[in-house]
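Removed: one protein chain of the complex. Kept in place: all other protein chains.
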Amino acid sequence: MSISSKNRIPLRGIIPPMITPLNTDGSLDIQSVEKLIEHLISGGVHGIFILGTTGEFSGLSYNLRRELIVETCNRVAGRVPILVGITDVALEESISLAAFAASAGAYAVVVAPPFYMNIDQQELCVYYEKLADAISLPMYLYNMPSHTKLTLDLATVIKLSAHERIIGLKDSSAHGVYFQSLCHAFQDQQEFMLMVGPEEMMAETVLMGSHGGVSGGANLYPKLYVALYTAVVDRDFKKIKTLHACVMEISRNIYQVGDYKSSYLKGLKTAMSFAGLCQAAFASPLYIFSAQEEAELRKRVEKIEVMLKENELV
Amino acid sequence: MSISSKNRIPLRGIIPPMITPLNTDGSLDIQSVEKLIEHLISGGVHGIFILGTTGEFSGLSYNLRRELIVETCNRVAGRVPILVGITDVALEESISLAAFAASAGAYAVVVAPPFYMNIDQQELCVYYEKLADAISLPMYLYNMPSHTKLTLDLATVIKLSAHERIIGLKDSSAHGVYFQSLCHAFQDQQEFMLMVGPEEMMAETVLMGSHGGVSGGANLYPKLYVALYTAVVDRDFKKIKTLHACVMEISRNIYQVGDYKSSYLKGLKTAMSFAGLCQAAFASPLYIFSAQEEAELRKRVEKIEVMLKENELV
Amino acid sequence: MSISSKNRIPLRGIIPPMITPLNTDGSLDIQSVEKLIEHLISGGVHGIFILGTTGEFSGLSYNLRRELIVETCNRVAGRVPILVGITDVALEESISLAAFAASAGAYAVVVAPPFYMNIDQQELCVYYEKLADAISLPMYLYNMPSHTKLTLDLATVIKLSAHERIIGLKDSSAHGVYFQSLCHAFQDQQEFMLMVGPEEMMAETVLMGSHGGVSGGANLYPKLYVALYTAVVDRDFKKIKTLHACVMEISRNIYQVGDYKSSYLKGLKTAMSFAGLCQAAFASPLYIFSAQEEAELRKRVEKIEVMLKENELV
Partner (left out) sequence: MSISSKNRIPLRGIIPPMITPLNTDGSLDIQSVEKLIEHLISGGVHGIFILGTTGEFSGLSYNLRRELIVETCNRVAGRVPILVGITDVALEESISLAAFAASAGAYAVVVAPPFYMNIDQQELCVYYEKLADAISLPMYLYNMPSHTKLTLDLATVIKLSAHERIIGLKDSSAHGVYFQSLCHAFQDQQEFMLMVGPEEMMAETVLMGSHGGVSGGANLYPKLYVALYTAVVDRDFKKIKTLHACVMEISRNIYQVGDYKSSYLKGLKTAMSFAGLCQAAFASPLYIFSAQEEAELRKRVEKIEVMLKENELV
């Protein structure tokens, strides 16, 4: 990566954290990968992020991760930037995956903290710096304390942002004060991209000046999230109200079937299987809904789709 | 309380969680109470909330709490509504304080969950219902998981909102998804007031349709918070940007001196003492800054005030 | 309190955290208080601790707490030492309760950290020192992080142990390393009493050299816990095995009916009501078992009692 990392125009908009389409035997469902990519791009997304939490990266073998990187890069073929999650507990494996992503044509990598050992902010800084030094692609930080047990403190982010290859941060903490603190700290460095994870917060955070959202629901309904993003940019509050209400209905209904800590992901992927975008197949330790849960989800999805059709979003 | 609780026009705007002015011997600093109330009302606040977390309710004796209720009600004399925190671990003490607040002329009470015993949502519902049945004033729920170890789940709030005396909720969780979920659930019940605690989130949440903020910094600079609230209502984005930046500078500088879990409260109250609004005196277990910390704070406050003067906000 | 605090012979043995017998209207059930005290003393306990977590202190009004202190002191009449919980969030209320306990004839007070404000170890030290300076009775520290959100660090305990009135600690953290660290740090100061809260850990910790246990189950079956303590002191491993197994059966069966965070307390007090030792009445926010849960508990208690009868412990 040349010095130009920081000179790039930052991404803005909706960058879905792509689910990983799997066959029921755990192998990559390549046909669905292709179909899903077309669905996303035709929906107007501004980038694609693979191998994040929604992409179930942690449950996938390294071989499968590599296969997905290649398939995605080939299929997208430069139409939108591809961000690749390389989060791991072993630095060497992250470095190796980053090199692979670079050679496959990815735009950037995304890295959450190593998530087994309990470490402090200084150890975290050293870790990120070592990693950034050892790779060639630009890097986004990824704050995900519910999964990594560790928050990237504001001071840590500021310190790391000085590295030529660290160009932004995705925050999935859902912590509103934290995110506003980030936005304020980088208000004069608009080239440092700040994206919010939870789609329920996308409208408000972009209204306040951030760059966009890594909205899981955009896997299913990319047009909705892109339209909401556009309405926010346009400050069209009537539209914002309508479209944000759709997003909240999805959150309330599709992501809350059963009493799983992973109800979001189970609901999303299963609803996508209804639409023929993938199979309802998960990497361990997740597994499919019961028949009753699936039936409940189907009813809910139908109601959502009525609402979306009224707004010409599906 | 008559049926009219739910028919009241909900409060909107800035309702500062008033700090409790103390003398260095721990007694109530009545002179400062009076001065502070005039400062707040002349600053345009839409209500005053006493005996919240910022009011250090937990560290005050019952006698002092009662004294503060009387002094506040007498001094305000109906100019703005007074909300009184009655959070306690013993139901009977909360009921007794609520009766006292009612007789003193308070507008409503505010109640966080009992915070010693570990309980579940159903036990919490029963608790709130018992309390609401036993008092005469309208009640706001108060979500404050960092202090109570317990979140008021959305389903719990919805259930409790059916009680005639429960008229709104103050959320200090800083959890952006949670707050948007509340707003969405109550989008057709605008009479149920939703206020956000952290002032860093006030602008964005009111932009998205909530009622206002219980902004601690409004103790010190009420005009700033009222002006930001007004700019948000007016969707004046140029002003929002400027004023929100001031709020964030206060957050970043005044609330983060020293490495205390209570740096927010220590910074706020000490900065207020610089302005002659109260003394720098705290209820146990908090205590005053070191001389060095105080000097650091003073420098920071001076910078903030330059910024505020430029915007004619002090 | 004279200098003699530290020269007292430390308590050793079983000191039950006495449940607070209540009437269904929430008032103190004085008749049961008397009956329970006789039950405990005839069971051989080495002291009685009132107004702890098991005593539901947090849910009781101050009037009731005072009433219980007087009743207990009068009834016990010097037969065993009485420890009184004075934990509160307001320092002034703790001081006032300590003075009351002293005048009623209590042996010592027990104090967990103030549990609303989030504070650090230094603030905690200052708090305890202020409190210890302001009272006349000896004081036990009470580590209870699941309820107070705060652990008394080893260094804090060592520092506080220098205060002439601080004579020991009750640890309810269930953290085995923490407790062994305490025991090691005070191995040459046997006058500093170290008691473990969870009865499941009583045998092993006394085996390793600590002073005793604040065993909740001793409310119900004091002879069992006293016999186990004695067997441990005697290093009678055959008896230890048998009696510890009884304790574990109680833990597994009586304390785990329903899925409450307070199943321990609900189970204990309800089982005691079967034995006529108190009524099944709780202070808010707790409430009684459903009929089905109660029936389940009754079956379990019957099995336990068969086991205890075989060992002549009831």
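Think of it as A, B and C in the order they're written, each chain with its own count starting at 1.
To be clear about the criterion, a contact is a pair of C-beta atoms (placed from the backbone, for glycine too) under 8 Å apart; a residue touches a chain by one contact, two chains touch by 3 or more.
Keep in mind that this is a model prediction, so the values were computed, not measured.
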In the full complex, displayed partners of the excluded chain: A, C
Sole residue of A:L124, A:L160, A:C183 or A:L220 that reaches the chain not shown, by the stated touch rule: A:L124
Chain not shown, touching residues in subunit A: 26, 53, 56, 58-62, 64, 89-93, 114-120, 123-124, 126-127, 130, 146-149, 259-262, 283-287
Interface with the unshown chain - residue positions in subunit C: 174-181, 184-185, 187, 198, 200-201, 203-205, 207-209, 235, 237, 241, 244-245, 248-249, 251-252
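In this text, only the chains that are shown with their structure count from here on.
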Touch-based graph of the chains, sorted into line, ring, star, complete or other: line
Computed distance of Cα centres, subunit B from subunit A, in Å: 35
